[in-house]
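First up is the structure itself, then whatever we jot down about it.
The chains shown are only part of the set, and none of them has been moved.
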Amino acid sequence: MAIKWKRKDLVGLKDLSKEEIELILETAKSFKEISERPVKKVPTLQGKTIVNLFFEPSTRTRSSFELAEKRLSADIMSFSGTSTSSIVKGETIKDMARNIEALKIDMIVVRHGASGMPHRLTQFVNAGVVNAGDGINEHPTQALLDMFTLKEKKGRIEGLKVTFIGDISHSRVARSNIWGLTKLGAHVTVCGPATMLPVEIAKMGVRVTNDLKEAISEADAITLLRIQLERQDEPLFPSLREYANTFQINKDTLKYAKPDVLIMHPGPINRNVELADDIADSDNSVILRQVTNGLATRMAVLYLISGGTER
Amino acid sequence: MAIKWKRKDLVGLKDLSKEEIELILETAKSFKEISERPVKKVPTLQGKTIVNLFFEPSTRTRSSFELAEKRLSADIMSFSGTSTSSIVKGETIKDMARNIEALKIDMIVVRHGASGMPHRLTQFVNAGVVNAGDGINEHPTQALLDMFTLKEKKGRIEGLKVTFIGDISHSRVARSNIWGLTKLGAHVTVCGPATMLPVEIAKMGVRVTNDLKEAISEADAITLLRIQLERQDEPLFPSLREYANTFQINKDTLKYAKPDVLIMHPGPINRNVELADDIADSDNSVILRQVTNGLATRMAVLYLISGGTER
């Protein structure tokens, strides 16, 4: 690896170079082995303090980050749900940031419903900032673990054909993956109902289609996005049943894909909505491997960020 | 101690042999001393990760487990109340279990309102599973700490006469104690209103009575069960006052018992319902000793389970 990591924040994959992304993936490889040991712990971040600020509820991503932090021996403080709102009661993000800074925190992992909030936070603190999902903007560690899994299973990313199916408009997972995958030379296709495909998306260098068969027939990997009814302000499709009829990956629709296609999902799965039960648990599925790789990827990101100095 | 511990789960005392129970009690003895030291910590489970899943609210049992885990130097993650329900929102127990497994967790401590849930969990994960209370089935670590306390105070368990008073039908504490105590040669009596005495209980090798005097006159130890009004679907007795009139242990009713009888309670006490204030705080009471011994017993269980391989 020729380059050295310099950044002290990870706000999104849009900002990273191909070489920086490759360095994270390479670093994650060496961290993956730690969680296989009997003693799953290294002293890498001993005496560092990390604050986890989850303004949006999250069990999986937060657990994954916290576990990564503990296995790196960091001291951690987590705020989520109601306790996070009390943090900001009567004070601005700027005040909150400065107060955290005054406690001599080394890194902040932040999830927020507003796109761009992690970037704003970097302007107020010297602590490193890691974006754990912001609005409909980016979810960089999810995309990195997806790419890590792709590379682990397919041996490369360059030239791979990767398809995302679902609500592309509202998906920070899709957006981060598109930034990362295209930088590394993969070909991305997005597929979903017309109402869920933003107009700008074609400008990101991806193929856009609402024909499921076309979307998956040459794919090396398919990521199903979680259909989140609760996030919709207005109904984007008549019913879950209709969505499933047209876009669900199941035994019948998977026939159009290559036999060794990887089935991916950021979780939690709506079983039998976007993905049929038997396919979720089939040999094509690498969904649980993604969970395992999430740990290694986040350990790598925290390790690199902790040594970074540049914004 | 002739035998070696092999199990990787502790689901209930029904499954354990006399020798396995004795091994846990013996191991707990050596762990008890740790919490008396100025430095209350050993590196036994360093680098192991334990997840505490409390689907039923619990402060005492959860605190006891968490403290045991910390004093063994494990890394821990705890989910309870609302955060636990969000874990399983939209996913099955099986999905949850597999996701935890993918995070390379070593042990899971689980409390759940459904009897048999910890056993089901063992079918989905390689991690060790410790039952912290399941429905009306078992609460094995509570029974183990009760037996540890009995042995500590009386020098033996074989031949002791132990009486349980209260809602036997709904008591996982009583059930686990009956399994354990009878295996170790104690004589168990259960006592309560007829509506609270299940028909099957006599088949477990215990004496059943609703005469308080008869139940306690020869007892070496009396365990009062917490009367849990909130758990009853239908009223099992006309009123708390009537229950207390007939079954409360107080200065008057304790006259029927031996002078050195031990008064035990799994906590929290409904003071002056099942147990009068002055008796709870008397020299006969070993209730706070039970709390202290709970720590040592759970440290022993976690230590043994962490080295087990067989299901």
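Residue numbering begins at 1 within each chain, and the chains themselves are lettered A and B in the order written.
Quick note on the criterion: contacts are C-beta pairs under 8 Å (C-beta built on N, C-alpha and C of every residue); 3 or more make two chains touch, one makes a residue touch a chain.
All figures in this text were calculated on a predicted structure; none of them were measured in a lab.
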Since every chain is the same sequence and 2 are placed, give me the total copy number for this complex. 3
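Convention: only the chains that are shown with their structure count from here on.
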Between subunit A and subunit B, centroid-to-centroid distance (C-alpha), Å: 41
Residue ranges of subunit B touching subunit A (in the complex, touch as defined): 46-49, 75, 77, 79, 83, 86-87, 89-92, 95, 98-99, 101-104, 106
Applying the document's contact rule, which stretches of subunit A touch subunit B when the two form their complex? 35-41, 57, 59-60, 63-64, 66-67, 70-71, 267-271, 288-289, 291-292, 295
